[in-house]
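Here the complex is missing a single protein chain, while all its other protein chains stay put.
A, B and C are the chain letters, set down in written order, and residue numbers restart from 1 in every chain.
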Amino acid sequence: MVETFPGEGFAPSSELVACIEACLGCAQSCTACADACLSEEHVGELRRCIRLNADCADVCSTTAAVLSRQTSPDLELVRAVLQACMTACAACGTECEQHAQMHEHCAVCARACRACEQACRALLAELG
Amino acid sequence: MVETFPGEGFAPSSELVACIEACLGCAQSCTACADACLSEEHVGELRRCIRLNADCADVCSTTAAVLSRQTSPDLELVRAVLQACMTACAACGTECEQHAQMHEHCAVCARACRACEQACRALLAELG
Amino acid sequence: MVETFPGEGFAPSSELVACIEACLGCAQSCTACADACLSEEHVGELRRCIRLNADCADVCSTTAAVLSRQTSPDLELVRAVLQACMTACAACGTECEQHAQMHEHCAVCARACRACEQACRALLAELG
Partner (left out) sequence: MVETFPGEGFAPSSELVACIEACLGCAQSCTACADACLSEEHVGELRRCIRLNADCADVCSTTAAVLSRQTSPDLELVRAVLQACMTACAACGTECEQHAQMHEHCAVCARACRACEQACRALLAELG
């Protein structure tokens, strides 16, 4: 879809597509992980995980949308959004990793967060 | 991710996963199509397309999130959201199809809308 | 803001503005109520409330966005979104009401849900 844009993109389309897909995947994983945590018996121990999952899902969805637009971008805005997304993924990934041995959903979600953090970092490097 | 839920889901996971993925794909396509339309020379002829793209992206994102939650669902709510998503995808798909021969992004987006409409219909049929 | 639109709106602006404001208020209340529930000692008894809060916040945000657009609307889409929003607010409001005597945040949120449900119903009646 990204390659049908009738102009020049603000970044190489391979990095852009990879980052959009990582953001969408991470947003879905975080929403599902928050919900799976909510159904766990010891939900009281997963409060921080649920909270960070919710934040990370919101930030990743917004990042995917901003990156999906190539018309007349404001690169400072794009960079600030990528920075916020990296920060959200790092915080959520770190928290999920602490529950990964106990809960498969946290293990899957931690990997999605780390992949997204890395994709944002790679795209930020391209943007200079 | 959907299969790591620690309980029984409200629908067969294959239909659920297919519908979540169709919604995420359609949301991204619609956001990108609105933006690509905005960069077209004859943007004035694409106003309705841009508007329906924006609506459809919002509805599909919300639908993906609602379907990603399996804890204690309200099935009437799930059905109403799927119904709204089918309606949005049908409206946006019909509009995009009218520009599909002229603009590749509209052709790609129309297919994403139709796929999402169909996935919502299939899931609704499962829910009864 | 709604009244600065350079054309004719699809509904009387007083009902439209009231409904957009009710949706934004309900979305914020639901996000905050889910979070407040998450911090309660007996979070295990509030699982369904947290889940419905999350759904209702997503649906209300999307509804506010769809209603904020007046260019070339698809009225069937607008109606389906309003219907989904009414259903979400009714489900979430009913759940919050059951915890309203115990938790002030559920009492406040229940009122926001009922106000939004009513505003959607009034706007739907205008749209015929």
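Definition applied: contacts are C-beta pairs under 8 Å (C-beta built on N, C-alpha and C of every residue); 3 or more make two chains touch, one makes a residue touch a chain.
This is a predicted model, so every value here is computed, not measured.
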Which of these, A:66, A:96, A:110 or A:124, touches the one chain of the complex that we don't see?
A:66
Could you tell which one of A:18, A:84, A:100 or A:127 touches the chain left off the display?
A:84
Would you write out the residues of chain B that touch the absent chain, in ascending order?
34-35, 38-39, 43-44, 47, 50-51, 54
Just the residue numbers, please: which parts of chain A touch the chain that's not shown?
47-48, 51-52, 54-55, 58-59, 61-62, 65-66, 69, 71-74, 76-77, 80-81, 83-84, 87-88, 91
Need a quick check: the contact residues on chain C for the chain that isn't drawn.
1-2, 4-7, 20, 24, 28-29, 31-33, 35-36, 38-40, 57, 61, 64-65, 68-71, 103-105, 108-109, 112
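Keep in mind that, in the parts below, only the chains that are shown with their structure count from here on.
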If you average the C-alpha positions per chain, which one ends up nearest the average over all of them?
B
If you average the Cα atoms of chain A and of chain C to get two centres, how far apart are those centres in Å?
26
Based only on mean CA positions, could you tell me how far chain B sits from chain C in angstrom?
21
Set of chain A residues in contact with two or more other chains:
35, 38-39
